[in-house]
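Only one protein chain is missing; all other protein chains are in place.
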Amino acid sequence: MIEVGIVGGTGYTGVELLRLLARHPQARLRVITSRGNAGTPVDEMFPSLRGEVDIRFTEPDLDALAACDLVFFATPNGTAMKMVPDLLARDTRVVDLGADFRLQDLATWADWYGMEHACPELVAEAAYGLPELNREGIREARLVANPGCYPTAVGLGWLPLLEAGGIETDRLVASCVSGASGAGRAAKVGTLLCEVNESFKAYGADGHRHLPEIRQSLEQVCGGGVGLTFVPHLVPMTRGMHASLYATVKGDPGDLQLLFERRYADEPFVDVLPAGAHPETRTVRGTNLCRLAVRRAPESDQVIVLSVIDNLTKGAAGQAVQNMNLMFGLEETAGLDAPAVLP
Amino acid sequence: MIEVGIVGGTGYTGVELLRLLARHPQARLRVITSRGNAGTPVDEMFPSLRGEVDIRFTEPDLDALAACDLVFFATPNGTAMKMVPDLLARDTRVVDLGADFRLQDLATWADWYGMEHACPELVAEAAYGLPELNREGIREARLVANPGCYPTAVGLGWLPLLEAGGIETDRLVASCVSGASGAGRAAKVGTLLCEVNESFKAYGADGHRHLPEIRQSLEQVCGGGVGLTFVPHLVPMTRGMHASLYATVKGDPGDLQLLFERRYADEPFVDVLPAGAHPETRTVRGTNLCRLAVRRAPESDQVIVLSVIDNLTKGAAGQAVQNMNLMFGLEETAGLDAPAVLP
Amino acid sequence: MIEVGIVGGTGYTGVELLRLLARHPQARLRVITSRGNAGTPVDEMFPSLRGEVDIRFTEPDLDALAACDLVFFATPNGTAMKMVPDLLARDTRVVDLGADFRLQDLATWADWYGMEHACPELVAEAAYGLPELNREGIREARLVANPGCYPTAVGLGWLPLLEAGGIETDRLVASCVSGASGAGRAAKVGTLLCEVNESFKAYGADGHRHLPEIRQSLEQVCGGGVGLTFVPHLVPMTRGMHASLYATVKGDPGDLQLLFERRYADEPFVDVLPAGAHPETRTVRGTNLCRLAVRRAPESDQVIVLSVIDNLTKGAAGQAVQNMNLMFGLEETAGLDAPAVLP
Partner (left out) sequence: MIEVGIVGGTGYTGVELLRLLARHPQARLRVITSRGNAGTPVDEMFPSLRGEVDIRFTEPDLDALAACDLVFFATPNGTAMKMVPDLLARDTRVVDLGADFRLQDLATWADWYGMEHACPELVAEAAYGLPELNREGIREARLVANPGCYPTAVGLGWLPLLEAGGIETDRLVASCVSGASGAGRAAKVGTLLCEVNESFKAYGADGHRHLPEIRQSLEQVCGGGVGLTFVPHLVPMTRGMHASLYATVKGDPGDLQLLFERRYADEPFVDVLPAGAHPETRTVRGTNLCRLAVRRAPESDQVIVLSVIDNLTKGAAGQAVQNMNLMFGLEETAGLDAPAVLP
């Protein structure tokens, strides 16, 4: 059994991680910290975990965390980078669900996140935790930067086309939506039910932190610069992320359906739908799956990719568990095999 | 007072029309027909109209309809074209909220709607009912083809840019969403609450009937061919439509914000938001407004337009009333001035 | 035109009041205060009011408020009572949408609201603002205590039966639900979309502030003590309140349907549905209506009353405007006649 710690488990990413670990066959939650809720039983804050998790939140304590084999950071950006060096020094491996280690370019990171990096030397070492792109790197990593939700949905959608050189890369458009859980569990007027419910809007159209992260992945794959327009939208639901990806075909990319099916044939968490289908976010709710559809736009040289994930699972906690499985040589799907609850 | 008839008023477009006409200062509902519900009091089917509408649905009856000044068709496609010639012959004017008279190209219409047109000679006469594009034509029309909801939201979003020649027209992308009321009030598994709720999906990505209609409007404005990718999505809410429009800037279009504000300065139902804003569908719920925002994508030559309407109001019944107001020389905003109920 | 001021207009009750006043034919909003948002244009905070309200929030200023004919308080409990004496002294009338003047028993008020009353001498003077119960008192009042939402829905439901002496009063049960807007626009975890959506729960089963207020009204009507069990529930929607009322028939109350229809025959805002109907909250959304149904439980001596209102309209801002209309001798329905937007 792998002994696991969580730093900052009171948000939506945290409770999803708790749910997945509660039933993981080879991991055991040993400690969970929360500065503001130390002493509170986990299942008092999250009654859905009554009978599943019987420990309390504690104050952050390096010794307790360092006694774990792996620590997940489900913390605001800027928190993990202050504690990670000490943990690594004590041979505890880390998966950071925040953004501290996602961007290789430190200046870009500082620009978007508004602070200086506390341990720049570890950024280069960190493995970007998108297994479909970087499985071997993750297996051997001490430190994994778990990707953002939009970068996961968008990256998996364009991966086959970029690898095949099948699309122009100067004017990619990613029009994406997220359920409100992506905005977290903090008390904010903007995510009250009465503000989100029965409405739809874009946000961050002038720049969103996931833009440089998406671009970094795409450029890594295609080996050159990428022009990307990315607009996220807020959809009145709790979970789910949908990326609608638009690009111009380059040359003759052949059978797009086949290209996608072959690329993802061995991927346990990527499901290419039959031609003509439209993926629904509810079919991946609470699962670590990404479901994809690809098609040519009618009467056009455009290719459309539709990609859905659960922003809290494949977009956060599920992918973190997948990364843990890889890092510790477990079955990659361990603890991640429950189908979606539908309807 | 204008005497008004409605053919087919039991759907969502119908009840919206009933609501708007109930409080219209210069229109009086005289007859409403429904083959399946003849005899039923309107306010029994729609209790929200108790105390507002005190007539019953009747069987379609040409004499009763022809006694009206204006007849609205809120019917399935293919119904209006069978009755319109007789009504016009008897000097009753018509606003068709269906698609029978929207496409000027008869072959295209037959392709998309799967039937032959019953009165092709009237198609050329019909005025396309987007007042912001065709106000004078509507004023004098006997027959108005009320636009589709997507064509309204998308058309108003690109109008200023196309008129100014400020965008390339070969690779336009319209990524749009609609609330479930757009699918109508017919009993279908696909729009049950349990199928739509807490999920998001695209539909019609391989071709949607509004595609040729949007293209027709855009081509009329820019005077040439247009390459358009249009993907509609279903969002888990009742009302509201959001269009996210992506295009490549051509030449130097100048200050986009100013361009939009000037274009719509005198339009009573188009509201250009301040720079940096993101329109929310809820702010136009139940109103005849289109709210717009325009911006350059960050670090890019792309222009992003965000456009919201209520699919049942500006996207259907409200615009129909606006067209009636124009046709009869009334104040254009008559009966259409209530602000959105928010939250 | 009546000149109107609002104190504390940034919550959901405030924006509903703004919407109703924007279109009121005989009232003009002159000043709206908000300590935290002074200087902000109203329509920047509430874009649904663009083109409708063109003033800014200001700091609370007694002179500006006293220059109005009427001031609405849409403030947290305990605020109005500090300012009301000065306003009344300067001949400005007041409708308090909070709870400061609702309970005639000062000790009970202090118990439930956790503070001493700042102007106990005005409590007795205040008219309880339920027009169906106290129309004449309201007409002449300087100060109206606008009822709570639950007391309105429950009170109107039991009024005919209590007046007729048709039910036992010792074991009344009111099982009620409210949309999330009843909890206000403050940033709280408990009313985030992700906490409320797709869930249903009771709250306040051990005691809710509306319990003594409901009891006060019921006891006033029946002239004696009342035993009441009141459980409110939170329903995943924005607006709407539903009261399910259970009581035991006393003696022979006769035709319940007729009793209700007669009692409310002249009430402009109470609509008794036909026998057998079940009122839906959506049919009163955004309106000042209460819709009611009454029936005997099958094979039982119990009577069931179902009562729906919009918690923000008849349950708050709409009733406040109705009270203003009464206080100033206007048509009681002025500004309150728009039907519900449905669906």
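Every chain is named by a letter (A, B and C) in the order it is written, and numbering of its residues begins at 1.
Everything that follows uses one rule, which is that a residue touches a chain if its C-beta (ideal position, glycine included) is under 8 Å from a C-beta of that chain, and two chains touch if they have at least 3 such contacts.
Every value quoted in this text rests on a predicted model; they were computed, and no experiment measured them.
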Note = Checked against the full complex, the residue among A:75, A:229 or A:283 that touches the missing chain is A:283
Message = Considering the complete complex, identify which of A:239, A:263, A:295 or A:314 is in touch with the unshown chain.
response = A:239
Ask   = Of the listed residues A:36, A:51 or A:329, which contacts the missing chain in the full complex?
value = A:51
Key: Interface with the unshown chain - residue positions in chain C   = 171, 173, 175, 177, 179, 194-195, 197-203, 205-207, 211, 227-229, 231, 233, 235-240, 242, 244, 246, 248, 276, 278-282, 285, 293, 295, 297-298, 300-302, 304, 306, 308, 343
Query = Please identify, in ascending order, the residues of chain B that touch the omitted chain?
reply = 12, 179-181, 185-189, 191-198, 236-238
Request  = Identify the residues of chain A touching the omitted chain, counting contacts across the whole complex.
outcome  = 12, 15, 19, 22-23, 46-52, 181, 185, 197-198, 238-239, 271, 273, 277, 279-280, 282-286, 291, 337-343
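By definition in this document, only the chains that are shown with their structure count from here on.
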Ask   = Over half shared or under half: which fits the residue numbers at the contact of copies chain B and chain C, same or different?
value = same
Query = Just curious, how far off is chain B from chain A if you go by their C-alpha centres, in Å?
reply = 39
Query = Taking each chain's centre as its mean C-alpha position, how far apart are chain B and chain C in Å?
reply = 37
Inquiry  = Residues touching two or more other chains, restricted to chain C: which are they?
reply    = 12, 181, 185, 197-198, 238
